[in-house]
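With one protein chain removed, the remaining protein chains of the complex are shown where they sit.
Right after this comes subunit A.
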Amino acid sequence: MPALKLRRALPRPTRRRVVAGAAVVVLVAALVTWAALPERRSWTATDQRLTVLSGPSGTEPVALDTRFYLPKDRDGRVPAVLLAHGFGGTKDSVSGDAESLADRGYAVLTWTARGFGASGGEIHLDSPDHEVKDAQRLLDWLAARPEVRTDAAGDPRVGVVGGSYGGALALLLAGQDPRVDAIVPLITWNDLGRAFFPQSADGVTAPGVFKKSWAGLFFGSGSSSPLERDRPAVPGDPACGRFAADVCAAYLKMATTGTPDAATTALLRRSSPATVLDRIKAPTLLVQGAVDTLFPLSEADANARGIARTGTPVRVAWFTGGHDGGEGPQTDRDRTKFLTATWLDHYVKGDGGAPANSFTYSRVTGFSALDRGLVANGYSDPDYPGLGGTGRTEVTVAGPAQPVANPPNGNPGGLSSLPGVGGQLSSLLGGVAGDLPGQHAEFDSAPVTDAIDVVGAPSVRLRVASPTGSATVFVKLYDVDPNGTATLSGGLIAPVRLTGLPRDITAAQPVTVTLPGIVRRIDSGHTVRVVVATSDQAFLTPADPAVYTVAVEPAVTLPTVVGTPIANPQVVWRYVLLGVLAAIALGLAAVLLLRRRRETPPVAEFADTPLVVRGLRKAYADGFVAVEQVDFRVERGQVVGLLGPNGAGKTTTLRVLMGLTMPTSGDALVFGRPLVPGAPILSRVGALVEGPGFLPHLSGYQNLRAYWQATGRPLEDAHFDEALEIAGLGDSVHRRTKNYSHGMRQRLAIAQAMLGLPELLVLDEPTDGLDPPQIAEMRRVLRRYATDGRAVLVSSHLLAEVEQTCTHAVVVNKGRIVAAGPVDDIVGESPSVQLSVSDVTTAATVLEGLNVRSVQQDGKSGLIVDMNGTPREEVVASLVRAGVGVDRVVPRRRLEDAFLALVGDNSRGSGDR
């Protein structure tokens, strides 16, 4: 029946299996649920379009797309955070930060700045009359909210946080509105004019070199929003997109000429926090990126100095990231988040002590092996040292004055960074930088003897001669490893535009060039290379070809800071690992100590009996009972046969005797000691159960040797020669066992069981596969073995086998003993005879006349006669005299009677019962 088969094939559901299975299911379900369920939000968010009155007159309405987050669990009024997004973003760009701030118990207002996303209005570049005024109106709105804590009527308790465009807004708003309680501007500018027209030559006031690629990206992202479909259709100007007319005009002009005119300068000035720093009273945390070619560290430095001048608390943190480097490594993100939270908690919420004034920064130490991101170590220094570092190291570079060519229209141009491909930190640090031959001059130092921790802005002194009197060059500082691989830290370069230059280099006056601030360790053995190049793809260079001559003074100043490493929170895992290892060691020791159990004392009564089996029962986990009740004994000198049909429970009994299977109840005692798995008494038992088990790749001899080695007993105790003689394999003993015939393996297995001449030998179907002469030999061997106080237990399903080999027999059927005793008792001649006669009726009559006990018909021509001592020849003679033909006379034997009577003619094994 298929259903039954299936039931057999599947493991039966025992109690233990059910419990284990349920535990696994529950565990997996819990893990999946935990992973799959969305986190329970601790806040609510409301989207709302707020129309605020703004503009120079304060009467122009503009609709702002806002979202207001409120912590669900709040005690009274909560402090607020105004969270501004970066250029080209929307309120959605900062949702992650907003959520985590709301989690910390702040009411958070995010909004899409005018000109972006679904908000109305045009982009005025953080103009005080527009974007900043919008934000002031949002402060009014916050102050009116019943959930928001206020300092006075109309004055909310609020911090302003934002990155880049939003960071400048925070600074400008804090400068324009005293209601702001703290600000955290990230990766933002101090002076937009300087950011777009950087000039690295000290003391030169003329605008620098136009940073065309960043400006283009900025302008591009404002004129074509990625969220095009979300915003109301803007009629208009394909050139200007959503930029306000004045901003657009300024861009078009400066991008065309490469120099800002007065109006553009004024416009950029208006959008720069530099103008309001002295009015900022809100404690300021400035976070700036060291991999940022748009707003380098010098912007934050200028902001920090400007704000600190008025006594306002300022803290500066640098991280490895920025407009080029992205959010940076995880440790940096965590640090920025932590600094922001503690800053707001103290200055806005009023929780926690005043944050330290320490300066923190990070240095890349390598790749993360797992996500291919960068890994940085954090460092701190008690005070912000500025870009000059706390110390300085001078490195001497050498090289003659060299001519360098300015390519027409800057093409081909050198490469230092890839603006707009944010987050590709690894490629940036790996060096996308490339200088073109003929367009750059190199000045190399000798290998540095000690590693230099550069933290800040290096400076060099440069001399330039130009036939036109002016020159635009880019100064770069490379770290060159001993293999010659040059790395430009952060892709940062110093653009210099000089005028009034002599034609001859000898007449050129040195100018000091301050390079962008970097964080880098120059390892010992590395060299410092100063490169002066004429072109860079990120900048607009003079269109006309020219050949300049450049020279660099030998002394290069490198600012250094020896920071204190910030403890990495991951270090805790080391202690966890150590703890786990210690726990494992303790656990192991405990298990070893507890398991060291003493051998049970022998049952004195049976201390000299090779084997006593008492009430043995074995039920398997699926409910099948292989052995119901088995009791028997094996005495010294006996060869006991365990006789029974297949499946009677013989093998299970023998498995218990080998310590492979634990009996359900009852026990087996060898010399009085119970047989349990691993009981030392097993060393006095030799066994062959369920066929031989050999390593197929070893020869018979090697197998026996390997087996004996595993016993750990002395070699001389093994009696190899006797065992090999019993195996009788001849030279074949040196062949691999996998090539053996069944009989050869069987003999080898018997030999293995006899190794060490164990006092009790247990053999399961030993003659299986042997030919008749070998069987005869085996019988002799077993009889002989059982002398000297040894005993043998042989199992068989063959009657003749037991009869001829054993001194005693135990008959099992269906898991029970049905007969036991000396073979002679059982196997001796039976009082009955089986006759085959020609005439059954006559024969029966004749036989009844004789002195027999009973006559029974057996088949058509057969009779079974209980002779009751009457000699067989007399019976035959009587029958023949009566004219009955006798075809056969077969003596019957007792064991056969017993076997058939007890076992029945049912050929099915107990396994089927």
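Note that in this section a contact is a pair of C-beta atoms (placed from the backbone, for glycine too) under 8 Å apart; a residue touches a chain by one contact, two chains touch by 3 or more; residues count from 1.
One rule holds in what follows: contacts and distances are computed from a predicted model.
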From "ABC-2 type transport system permease protein", "Anti-sigma-E factor ChrR", "Xanthine dehydrogenase small subunit" or "Rad50/SbcC-type AAA domain-containing protein", the hidden chain's UniProt protein name: "ABC-2 type transport system permease protein"
Contact with the hidden chain (one of A:152, A:262 or A:710): A:710
Residue of A:697, A:734 or A:784 in touch with the missing chain, whole complex considered: A:697
Chain not shown: contacting residue from A:580, A:800 or A:890: A:580
Interface with the unshown chain - residue positions in subunit A: 31, 35, 365-370, 372, 375, 377, 426, 430, 481-483, 523, 525-526, 568, 570-571, 573-574, 576-577, 580-581, 584, 595, 599, 602, 655, 658-662, 671, 673, 677-685, 687, 689-698, 702, 706-707, 709-714, 717, 752, 756, 758-759
